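A short write-up of the structure that comes next.
The complex is shown incomplete by one protein chain, all other protein chains being positioned as in the whole.
So, subunit A:
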Amino acid sequence: MKRFALIAAILTAGPALAEPARVISLGGAVTEIVVALGAEDRLVARDTTSQYPERITELPDVGYVRALSAEGVLALDPDLILAEATAGPPEAVETLKAAGVDFVALPGDPSVQGVREKIAVVGTALDREEAAERLTASFDAEMDAVRKSAGAVATPKRVLFVLSLQNGRVMAGDDGSSAEAIIELAGGVNAATGFAGYKPVTDEAILAADPDVILTMDREGEMAVTKRDILAHPALGQTRAARGGALVAMDGMLLLGFGPRTPQAAQALHAALYPEAED
């Protein structure tokens, strides 16, 4: 009965709640979309993966998106939570919904269409449909430009994405990974194939793949994959990429986030892959 009363209250209060005032955004790409739609002033918190634009990191961090604390999130009094598809644990999400918070889970597809869907859903949830349409239009236009450059490539370069290089073990991005998706958007082909996701790859497979370019994330600290590490690695160091010095490092969230900056990421990667094509 109480639940029905609550639902009824929410339904009748609908028009008044049209512009949710306190929004929590979970997921780097989601946060970027919220900012791009001009709703940044409504954000009261974000998750660990939301790092762009940098000023967003001044907001409270509710933790890792798959291990949320229901009470921590409620403490911020949100009336809308925009979350990437993996947000959890399910119990925390259920509790948040029970507390009367609108919880919108976004599609998580690492593709151009996936970004367009995310923009549309966030736009509806924030009651910013027009801004969302404008953002989608500019996103499409930028994507078209990238597609044009990528389409002009005669012989696509074979790119190996190295996620990490711990204890000499190469973790590469394979079939269906967001790394593969962005490499293809930039007009390259993924040199690591055979299994789904990010996986350790044997040295021999790397030698056999012999990529033209090695792509990494330019992060700092222990997880960083440095140029020196790559050149010193028994397999990576022998590849065409290493011998030709074709090592590309890019910002991880930009590269793999699949948000509104994806055309920029694809364009930057394209330029890095085909420097000779630059006018």
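Here is the rule we go by: a contact is a pair of C-beta atoms (placed from the backbone, for glycine too) under 8 Å apart; a residue touches a chain by one contact, two chains touch by 3 or more; residues count from 1.
By definition in this document, contacts and distances are computed from a predicted model.
Chemist: Name the omitted chain as UniProt records it, choosing among "Ni,Fe-hydrogenase III small subunit", "Aminomethyltransferase", "Iron ABC transporter permease" or "Respiratory nitrate reductase subunit gamma".
Modeler: This omitted chain is identified in its UniProt record as "Iron ABC transporter permease".
Chemist: Of the residues listed, A:Leu76, A:Ala205 or A:Ala271, which one is in contact with the missing chain?
Modeler: A:Leu76
Chemist: Would you mind spotting which of A:Ile56, A:Ala92, A:Val201 or A:Leu254 touches the chain that isn't drawn?
Modeler: A:Ala92
Chemist: If the hidden chain were put back, which residues of subunit A would touch it?
Modeler: 6, 45, 48, 60-64, 66-77, 86, 89-92, 94-95, 98-100, 177, 196-200
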